[in-house]
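With one protein chain removed, the remaining protein chains of the complex are shown where they sit.
A, B and C label the chains in the order they appear, each numbered from 1.
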Amino acid sequence: MSDKYSSVHYTNYLQLDKIIDAQHLRSGDFGEEAHDEMLFIIIHQVYELWFKQIIHEIGSVLSLFKDNHFEEKMVGDAVHKLNRVIEIQKILIDQIKVLETMTPLDFLEFRNYLIPASGFQSWQFRVCEIRMGLKPDARITYNKTVYSSVFSEEQQKELARIQSEDSLFDAVQKWLERTPFLQFGEFDFIKEYLKAVETMTDREREAIQSTTHISDHNKEMRIRMLDETQKYIFNSLNEEEHNKSIESGETRLSFKATVAALLIHLYRDEPILRAPYNLLNKITEVDELFTLYRYRHMQMVLRMLGKKMGTGGSSGAEYLKKTVEQHHIFQDFQKIATLLIPRSDLPELPKEMKQKLDFAYNQ
Amino acid sequence: MSDKYSSVHYTNYLQLDKIIDAQHLRSGDFGEEAHDEMLFIIIHQVYELWFKQIIHEIGSVLSLFKDNHFEEKMVGDAVHKLNRVIEIQKILIDQIKVLETMTPLDFLEFRNYLIPASGFQSWQFRVCEIRMGLKPDARITYNKTVYSSVFSEEQQKELARIQSEDSLFDAVQKWLERTPFLQFGEFDFIKEYLKAVETMTDREREAIQSTTHISDHNKEMRIRMLDETQKYIFNSLNEEEHNKSIESGETRLSFKATVAALLIHLYRDEPILRAPYNLLNKITEVDELFTLYRYRHMQMVLRMLGKKMGTGGSSGAEYLKKTVEQHHIFQDFQKIATLLIPRSDLPELPKEMKQKLDFAYNQ
Amino acid sequence: MSDKYSSVHYTNYLQLDKIIDAQHLRSGDFGEEAHDEMLFIIIHQVYELWFKQIIHEIGSVLSLFKDNHFEEKMVGDAVHKLNRVIEIQKILIDQIKVLETMTPLDFLEFRNYLIPASGFQSWQFRVCEIRMGLKPDARITYNKTVYSSVFSEEQQKELARIQSEDSLFDAVQKWLERTPFLQFGEFDFIKEYLKAVETMTDREREAIQSTTHISDHNKEMRIRMLDETQKYIFNSLNEEEHNKSIESGETRLSFKATVAALLIHLYRDEPILRAPYNLLNKITEVDELFTLYRYRHMQMVLRMLGKKMGTGGSSGAEYLKKTVEQHHIFQDFQKIATLLIPRSDLPELPKEMKQKLDFAYNQ
Partner (left out) sequence: MSDKYSSVHYTNYLQLDKIIDAQHLRSGDFGEEAHDEMLFIIIHQVYELWFKQIIHEIGSVLSLFKDNHFEEKMVGDAVHKLNRVIEIQKILIDQIKVLETMTPLDFLEFRNYLIPASGFQSWQFRVCEIRMGLKPDARITYNKTVYSSVFSEEQQKELARIQSEDSLFDAVQKWLERTPFLQFGEFDFIKEYLKAVETMTDREREAIQSTTHISDHNKEMRIRMLDETQKYIFNSLNEEEHNKSIESGETRLSFKATVAALLIHLYRDEPILRAPYNLLNKITEVDELFTLYRYRHMQMVLRMLGKKMGTGGSSGAEYLKKTVEQHHIFQDFQKIATLLIPRSDLPELPKEMKQKLDFAYNQ
């Protein structure tokens, strides 16, 4: 039986016999080993190890959200874990440079032996996508087949199970919708905010019109910018318009969650909102780094294969290029930036509310 | 008079009085200084300093090509300088992270004071684009105005002058066209290469058809891949077809230059072709890093502004997104990868030719 | 007069006329311009711009601490600003690679013209060091002269003034000393913690002695580790011993500040301690990145100059090597890690205290 005090050795603990012995060069089976096939195998194994770690972290973050019991206290933990995912993603992106030391000609030495294996067959990467919030019908298809058909029956079932659970998108949306501060006593956030936007716009418009320092053309442009921004904000904070935008497929995040995210951005200096603000930022960063990873992956494939078909029979680079934009999950968060106005124009929070958002120690 | 032995001080040598004193926060003119405006100014000044260095290096590379006197000896120098550009570009991309520590709300504190200044007004970046090979009619326009209209008359003239000179694209194309090895005595590279492609394809096709280890579906897919690749190569190495593709705007690189680039890729192990191969690779990398820089720039703008109009009045992120693909200069180099076949199938070079490509010392 | 709505242009706003015109190649004064002198000038100007930004951020952090009015609310702001410093420092380190594209032989083309200018004459870097907390008597000297003697009288006065103000080390120490939670009603943190350490050590020692799974040699080693750790902790949390260690110059951070830092590390999950924990971490990271920067700088100088004297007449690399360790300010923070015990063995905080550390909203 295992014992806490048994002597553990680095080699056994890390199961290096398995890890270090799992590189079989197919080129060697049919003639001379292609020197670069080792790199090809090892870097993909490294990717899969990191994917496992990412799934471990995101899974742990999701379990924090479970049962809608995501207390403010847990937010810090979620931020910490997503931050680790971010550091891993930076490595995933940077190490593409290692693979790029393999030239197209060197790849050709063993590429034939890999057909029809393909990165499309990375089950763990599919899990990452689903856990983030990618929905089956939003997926880019390749070779006109369902993405999951390349997996074993067991793996397909597991994918379906994971798909049926809350993704990070779902969990964050529900959590945002539970934000209690949108209506606090008399304070109605949306109403106050729109009033502030109007006041600011009116003041600015008047100032622009009365200045003598800029040309009429310039005035006109500035006023157009002001008006468009105002119109955009009013439209975005109108529930009916928002829901239309959801129906048309342009928007995914619910109205309430969007407004809560806006409030968190605006009042992030209040102690209780600081960690939620960090959480939204970390999610955006994870999402953008997956996007950047896809972009760099696509650049690398183009350099390696040009317009050749991928080993999986798909038009490799073309497929990847489409996923860069389409498999981007939290695009709606970018909208929040468009809705912000300067701090000095923000509606002030009621004193009692401010107290609630502070630490008990400061009362 | 300046003297080699006069005492020079770090502060004077670097003209730090100018450099360190060139940050004037406009927000301070109209109220309180916005803390983050300092970062905004300094990071853009850093960008401009690096742009100056890139222009210095690319200019120096171009002067090596001048008068069509680009000896093999100079290739090493060009590689070295482009490698420096690459290291600089990595920094340009990585330091976007520094700017991303500025939040959208913090940007709003001073953004109004910047209108209508804009990154579109970076003259040096335009020079970088032109030096690389961007042609006026290939530019994405914004605000329906000519890109150069934001510059002074003198700057516009200078841009026109630079545009009239050979760009890196022009210089590399001419140099490739001068490659003497496409026809060497009896050896006609294109003819030999197409023969080799045919032999390889025939052998592979037959092997696939006769194997019993894969399904008919799989066989069919593999044979389709083979056939498409063969057809693609034959089409690409046909001068007439190539010229049609140039006329239609799909391709830019001349036929002769394309074939020379292919030869360099295939026989890069011959001593005299090693540096040219490195040169083609470095150019590709510089080109891709400009592309990646634009992509990251666009991501950052989206995060900072969402869908707001840029300070220059353009739809900032939208414009940048279009330039990512459109301002990509050496796209035709990617095609080369598609034309390669494995080393073992390459036509062997005549012995006398191999000798010529080697060092004199080894004769 | 300046007007908010006057038309501002990128070139003027960034004062590019100054920035881009401040590169004068001394090699050109005495013959041919050395190509690489441009890089040498520009990269040092970039360094100085970033130093200015770092001073801006650290200065702003220090002003938050002023008058001992550093409310919990401000901690988040300090963390944010130090995080920006960290992102800048990463760039400072990474861009050494750009300078390393200059070979020793290329440096020799203009090195003679720089004597006796030297990086020792970077006034802003001295300010960074002082702001971090480097004391005059802790400085490594070079050429047996006072470090400040290379500056103008005015600059020397300014350095003395800055030295007389609170450094980040001073400010953080005072802030830690003000931590109110070391004694909370009946709860005496040190007493409770030492008790917990003892309990844990006794339990572990017994378990080790009674196991049959490990060799006597192994047992002995483990028990020795346990005992040493216990002894180390008891010694460290003894005020008298701590003060002796300060007198001997081994330690710099005061006893009270050390204990407060320990408490923050142990109970970082309590909402009110989360930001302070982040602050301590960011400070450690800034400190370590300065250290790493010095280390990389030293590596680069060794590669460029070998054992040649620096242009300032000092034994360049040797000096830099010594500063790597000696100019490391927050070394005492590393000690905290040695004092930690596992979460499950921590003394529980009194309920009333836990409430005080939580948000008012959760009461």
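Here, contacts are C-beta pairs under 8 Å (C-beta built on N, C-alpha and C of every residue); 3 or more make two chains touch, one makes a residue touch a chain.
For clarity, every value in this text was computed on a predicted model and none was experimentally measured.
Asks: Please provide the labels of all shown chains that the missing chain touches.
Replies: A, B, C
Asks: May I ask you to list the residues on subunit B that touch the chain which is not drawn?
Replies: 3-7, 71-73, 76-77, 207-208, 211, 213-215, 218, 222, 269, 271-272, 274-275, 355-363
Asks: Contact with the hidden chain only, please: which subunit C residues?
Replies: Residues of subunit C in touch with the missing chain: 104-105, 108-109, 112, 115-116, 204, 218, 221-222, 225, 228-229, 232, 265-266, 268, 284, 288, 291-292, 295-296, 299, 302-309, 313, 334-343.
Asks: On subunit A, what residues meet the omitted chain?
Replies: Subunit A touches the chain not shown through residues 2, 4, 7-11, 13-16, 18-24, 26, 29-30, 35, 38-39, 41-46, 48-50, 52-53, 56, 60, 80, 83-84, 87-88, 90-91, 94-95, 97-98, 101, 112-124, 150.
Assume only the chains that are shown with their structure count from here on.
Asks: Between the chains shown, work out who touches whom and classify the graph as line, ring, star, complete or other.
Replies: complete
Asks: If you average the Cα atoms per chain, which one ends up farthest from subunit B?
Replies: It is C whose centre lies farthest from that of subunit B.
Asks: Check the residue numbers that subunit A and subunit B use where they touch, and answer same if over half are used by both copies, otherwise different.
Replies: Counting which numbers both chains contribute, over half are shared, so the two copies meet through the same residues.
Asks: Rounded to the nearest whole Å, what is the centre-to-centre distance of subunit A and subunit C, using the mean of the C-alpha atoms as each centre?
Replies: About 32 Å, centre to centre.
Asks: Any idea how many Å lie between the Cα centroids of subunit B and subunit C?
Replies: 39
Asks: Give, as an integer number of Å, the spacing between the C-alpha centres of subunit B and subunit A.
Replies: 29
Asks: Counting only residues that touch at least 2 other chains, which ones in subunit B make the list?
Replies: In subunit B, the residues touching two or more other chains are 112, 115-116.
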